[in-house]
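One chain of protein is taken out of this complex; the other chains stay put.
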Amino acid sequence: MKKLINDPQNVVAEALLGIEAAHPDLNVDHQHKIIYRADAPRRGKVGIISGGGSGHEPLHGGFVGLGMLDAACAGEVFTSPVPDQMLAATKLVDGGAGVLHVVKNYTGDVMNFEMAAELAAAESGAQVVSVVTDDDVAVQDSTWTAGRRGVGVTVLLEKIAGAAAEQGRSLEQVAEVARQVNANGRSMGLALTSCTVPAAGKPTFELGEDEMELGVGIHGEPGRQRVPMATAREIAEMLVEPVLADLPFTNGDKVIAFVNGLGGTPLLELYVMYNEVNRILTGHGVQVARSLVGSYITSLDMAGTSVTLLKVDDETLSLWDAPVKTPALRWGI
Amino acid sequence: MKKLINDPQNVVAEALLGIEAAHPDLNVDHQHKIIYRADAPRRGKVGIISGGGSGHEPLHGGFVGLGMLDAACAGEVFTSPVPDQMLAATKLVDGGAGVLHVVKNYTGDVMNFEMAAELAAAESGAQVVSVVTDDDVAVQDSTWTAGRRGVGVTVLLEKIAGAAAEQGRSLEQVAEVARQVNANGRSMGLALTSCTVPAAGKPTFELGEDEMELGVGIHGEPGRQRVPMATAREIAEMLVEPVLADLPFTNGDKVIAFVNGLGGTPLLELYVMYNEVNRILTGHGVQVARSLVGSYITSLDMAGTSVTLLKVDDETLSLWDAPVKTPALRWGI
Amino acid sequence: MDDMVSTAGLNQWIRAFAELVAENKDSLTDLDAAIGDGDHGANMHRGLQAAVAALDDTKPATASTLLNKVGMTVVSTVGGASGPLFGTMFLRMGAALGDTAEVSLTQLATALRAGLGGVVARGKAEPGDKTMYDALAPAVDALESAASTGVDKADALKLALAAAENGRDATTPMLARKGRASYLGERSVGHQDPGATTVALLMAAAIRAPL
Partner (left out) sequence: MDDMVSTAGLNQWIRAFAELVAENKDSLTDLDAAIGDGDHGANMHRGLQAAVAALDDTKPATASTLLNKVGMTVVSTVGGASGPLFGTMFLRMGAALGDTAEVSLTQLATALRAGLGGVVARGKAEPGDKTMYDALAPAVDALESAASTGVDKADALKLALAAAENGRDATTPMLARKGRASYLGERSVGHQDPGATTVALLMAAAIRAPL
């Protein structure tokens, strides 16, 4: 394992020190491993927090700031944070208008956030609403499973709900915007290589020189199937077609198209992918209203990509376009 | 080789299609492989172009836009563009106030840009001034070599000179700002793994599981020495100390500190690095006025990092802080 | 009386559980690597080390304060799925017991039943979903019936352990329907559930303590 780290046990704590030093607009609560807006709580504004296991940077800490998250809780690598963290974050950002919890659909995350919400209600009286993202079409959605995983849509949701909160909307309104984003978004990912968890010291899974894992999760969870190495064009088909079919997205739909890198994939390749994705969408009569190309929800050093499509209306687009000022997404300010 | 590409020969052309599709503010001249501002030429503004071999994305194409570059010429992977490209770009962005060429110090880049400048003078009468970046302290700077390589400072220079041009300064003034940035900046890089050039299909160099290449160039050029794998703290010392000693940077200096990822290194690790870099600088009494943490000048899929320090005064800082609107760097607008 | 469990005994139980998890940390992680994300051993170990440290610090004097402290600590240090699940289990056990210095076998069975209820409330597991439920539910059943039929403490705990181990083994052929393993669908079949394995260790700890 070759990583720019000191001690595998301290990666998250040390990265938080780095984030704190690099971003004067952000504060860090090192005890609770929380990154939060230096100006929190914002009186009268709905607070938005998220969190999850670390290793997906810039998600979530890189999305803290004006127009997006108020705080992010960092768990150990690939391990959900504990309720104390979300409770502390909730208190930090509660400006009296309530707090939205953005939770990716993993059993651990859901339960820990749930306990935090219960504690918040009991302890601080903060009003909390949780919205769970579950956009990964690689997982069969049935009552017989833990349900779909929350992946790329989480990034888009945090931006769009963040803009709604910044406008002064109520907790229920912001939560409804968030639910709509999750309902209208779908994703699928593909790995060219495994990631290596620092504490494990070796790759999570083995993948031959001629194989790819289609439908991989952002923790290196197995996907739909292992397929032979293919071209960007073929990979784009494998990812976009199931995503389109699932919602379904149809001729005339407007979307935000998000081509994401999984951490070890350079931008050059993501643009080659984006060209293919865009071509396929155009072929289906799906209109790309906005795009996002880059590594925003990653899986440590995994090489690979995911494609997220979000069906949007003008209202959602104007929330997407609203100013945002975070380490990883910034415009309009 | 596992890459998200179609044909190794077409990577650059296809990535340009992706960039064009993803960024409505940018135009692409596919014949000349030029990315340029959709609103070019800007009457009365000094135009700034740069370019070089591809594989360093977002450099340079991701820095085209308001407040930074007017155009970027994309060569084949790791191969300098040809004079025709820089000539065409010069003509595209010449708004009557002259054009600055930002050239990284590699023999090929320098000569091709030089020919382009000669052709521009002859053909279009555009006034051209070239500024060469050569900030890599890993290379001995002597009259007996091609001189130091241009690396991380190039990113900072394009931003700062871009702001000066946006203010309406003259060509000579903008060039002087650029020269000052190069004179006050130093960098050094380190590779944990080799990169793989698509056309070559195999890693450029071999590095053992316990080895790192200290002082590596952004094309996988060999560095100062091959050293045993070390911690982030030790690596930060190996990079920062030679950089500090070279200018030299001294107690009381204000700097922009730039911790860069080489393409295959995740952000989590870069923040761990930044924490160490910041600690060392603080120990030397060097004050970090601004920071930049991310993968901005890369070497395809190479895992590793580079550290760039730029000594700044308030004037330079205000140019750094000025609005910029490009795919890879954006603030204030 | 012989069939009573003192607070000191409960304290020993948690310590023995922490020991057994420490001893089996790597094999728990291997089980989780096969059908999950390979952190179950590390997760439980982190939480139980913290729980033991908390007991050292606070020396709880009653059954309920002791189990509450353990539950709180597990919730606050484990994360993932097992943190809320095992944490809630201990918290509900504590709540069921009240402020007494010792509890009867029947009360202990009742407390474990409440703990099981907490696990279900939290995780919505049903029998056969291939989770910790599948080891815990039979153990609770066994302990309850032993207590109600007057079996003595040592034998009752052996019956509970045997039931937990049977339940644990029965998870192997199951198809996972909860937690991370459910993403694997058919491919989860043939692997023993890590959480159920930890439940068997909890029952083994009651004998090792001894309770």
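Order of writing sets the chain letters: A, B and C. Residues in each chain are counted from 1.
Please note the rule applied: a contact is a pair of C-beta atoms (placed from the backbone, for glycine too) under 8 Å apart; a residue touches a chain by one contact, two chains touch by 3 or more.
This one's a predicted model, so the numbers in the text were calculated from it and none came from an experiment.
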In the full complex, the chain left out is in contact with B
Considering the complete complex, of B:140, B:170, B:282 or B:318, the missing chain is touched by B:140
Touching the absent chain when the full complex is considered, from B:2, B:45, B:104 or B:149
B:149
Return the single residue from B:14, B:134 or B:221 that touches the missing chain.
B:221
The one residue from B:64, B:82 or B:212 touching the chain left out of view is B:82
Take the complete complex as the reference. Which residues in chain B touch the chain that isn't displayed?
53, 75-76, 78-84, 106-108, 111-112, 114-115, 139-140, 144-146, 149, 197, 199-200, 204, 217, 219-222
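Please note the rule applied: only the chains that are shown with their structure count from here on.
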Rounded to the nearest Å, the gap separating the Cα centres of chain B and chain C is 56
Just curious, how far off is chain C from chain A if you go by their C-alpha centres, in Å?
33
Geometric centre distance via CA averages, chain B-chain A, whole Å
29
Which chain B residues touch at least two other chains?
none
